[in-house]
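This is the structure I want to talk about, given as structure tokens.
Taken from a larger complex, these chains appear in their original positions, while the remainder are omitted.
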Amino acid sequence: MKKLLIASTALVLTAGAAAADISISGYGRFGLGYTSADVNPMGGAASTWVEQRLRLNIVASTTSDMGVEFGAKMRMQYDDSNTMVAGNRAQFFVSYEGFYAQVGNITTALDEDTAGLFYATEIGLTDTGFGDSRSDFFAYESKAGNGNKVGVYGKYTISGVTLEASFINPDHYDLNGVVAGSVANDKTETSFVASYEGGPITVAAGATWNGAGIDGNDVWYLGGKYAFNDAFSAGLTYINEGESALVDLGSTTSIYGTYTVGAMGVTAYVAQIDNYDTAAPKSDTSFGIGASYDLGGGVKLLGAVHRDYDEETFAEAGVKFAF
Amino acid sequence: MKKLLIASTALVLTAGAAAADISISGYGRFGLGYTSADVNPMGGAASTWVEQRLRLNIVASTTSDMGVEFGAKMRMQYDDSNTMVAGNRAQFFVSYEGFYAQVGNITTALDEDTAGLFYATEIGLTDTGFGDSRSDFFAYESKAGNGNKVGVYGKYTISGVTLEASFINPDHYDLNGVVAGSVANDKTETSFVASYEGGPITVAAGATWNGAGIDGNDVWYLGGKYAFNDAFSAGLTYINEGESALVDLGSTTSIYGTYTVGAMGVTAYVAQIDNYDTAAPKSDTSFGIGASYDLGGGVKLLGAVHRDYDEETFAEAGVKFAF
């Protein structure tokens, strides 16, 4: 069969000032997972499994005569035990010099997290980290979601400083619960993140009010990372968690360090909590260590082992390839 | 992350006579909408809302040695409060010199409407016009539809004259109501449209028998438009409506004019009806005025205000970008 093969890394073809661009990008990952817990992440009883994800982003954009870029993104994502794949709700964006804004199915300020410190403990094939926030807050929806949820996101970058703000109304069209996935908690979520990257220093601070539309579910965080040399960097993130079902989730503090040599990188973290969202866990400490090996061409070998707050072991190893 | 960026406006790459082409085209639009009515177009109670659409057309085609083009189209479209996006039913097409035909999920003759006079009052971000026909008839399905519905469409263009014909069987495979969306009204819809564009004059006439498969639901229309000069054109469309639930919908007559200067265009219309499909409206007249401003690169600012037959106000403004 004849095939259309189009390509490739950062190839841009344009035709005149009135150029439109279509980009297809994303990644695939597959490997093996293991848990010592009774239930695996897919909700089944298998203790080992094949981990799978295929993410396709279709991005279409065009640029006006004055240089303002208007675009939209649709994602199609397959994960593990899904039976099929649908396109997600659209995200529209506008970009002009240092300004960048989104409308619709936005990334929130906490979700975008330009400096990366809010998710600093994520390692391995599936970017898992037990130092992640345990609070509820909105994020970009990769799959089918609440059609009534509409947001606006803005970002401004200048001299290493990035300012991000987002607002999400989870009941925007007021469809009175007709839409699947509409939420009972319908407050507007408001988020801000400020971060700075300069030389060896990265710092970030952020906050969310009414996270996930839940009245009074407020979250804030502070993080800092320092690159001691080309090979080693380390950091700390403190998250003041919000509330879940009227229970205060306390705080989550994590420290982490990354050592890189050639194509190899090793990251380790320890996270500590002073409250928990459901029953009391066996431990207030979790930790993990992960390694990555860059095979070139966008291909990486990734592996990690974690011990969570219930003292269960979670491990995974596999390959991830970006395109 | 590495990205594949492919492009652009009317760029065609071919490899030999046996060339296959894949095209991704479409548009995005977003902005604000307002209605004075109790219910907005999404069925909710919000009087103002963010208007959203992302349309992606994936078109694949190839050309035989004798120059006949065979192709197919799939559309993925997100609108407002949708929770996800699926591909629609396929449309197949054949093109050879002045002939063009479709099979499957076709555009009907009224829907294709090459001269545009059947939809001449549509303005603004969402192409809304209260001079549109109030009758039921089939159209290309952008989303999930009746899988039992199969059509054939043909078009022939010569010297400014375009002849279009379409036939849709809404119960083609005779699945006896097994398929979701199958209709009780299962007559074959037959449609013809003839139009002529020459110099300053555009005229069109069309008719549908058993519109939307409803026995005896016949619609016909006549339209004409005249370009007085480069800046100003005006026209009139008369639609003899069909029947809905055995009620004769009377007629819809609209006049409209467009004034263009530079990148700016202004269109206004007045439409009058002599019957109505449900309860008697407050008025037999609707009107609207819209403006567009071309930012270049396929980007347009669009705004419009209408007063409908119930004397409610509908307004919208936003940006639409083609790619």
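A and B are the chain letters, set down in written order, and residue numbers restart from 1 in every chain.
The working rule: a residue touches a chain if its C-beta (ideal position, glycine included) is under 8 Å from a C-beta of that chain, and two chains touch if they have at least 3 such contacts.
As the structure is a prediction and not an experimental result, all values here were calculated from the model.
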For the entire assembly in this structure file, with 2 copies shown, the number of copies is 3
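Quick note on the criterion: only the chains that are shown with their structure count from here on.
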Per the C-alpha fit, the turn needed to bring subunit A onto subunit B (nearest 5 degrees) is 120
Rounded to the nearest Å, the gap separating the Cα centres of subunit A and subunit B is 39
In the complex, the residues of subunit B that touch subunit A are 1-11, 18, 20, 22, 24, 26, 28, 30, 40, 42-46, 49-50, 52-54, 56, 76, 78, 80-86, 295-299, 319, 321-323
Seen from subunit A, its contact residues with subunit B in the complex are 2, 4, 6-25, 27, 58, 60-66, 68, 70-72, 74, 86-90, 92, 94, 103-104, 143-148, 150, 172-176, 178-181, 298, 322-323
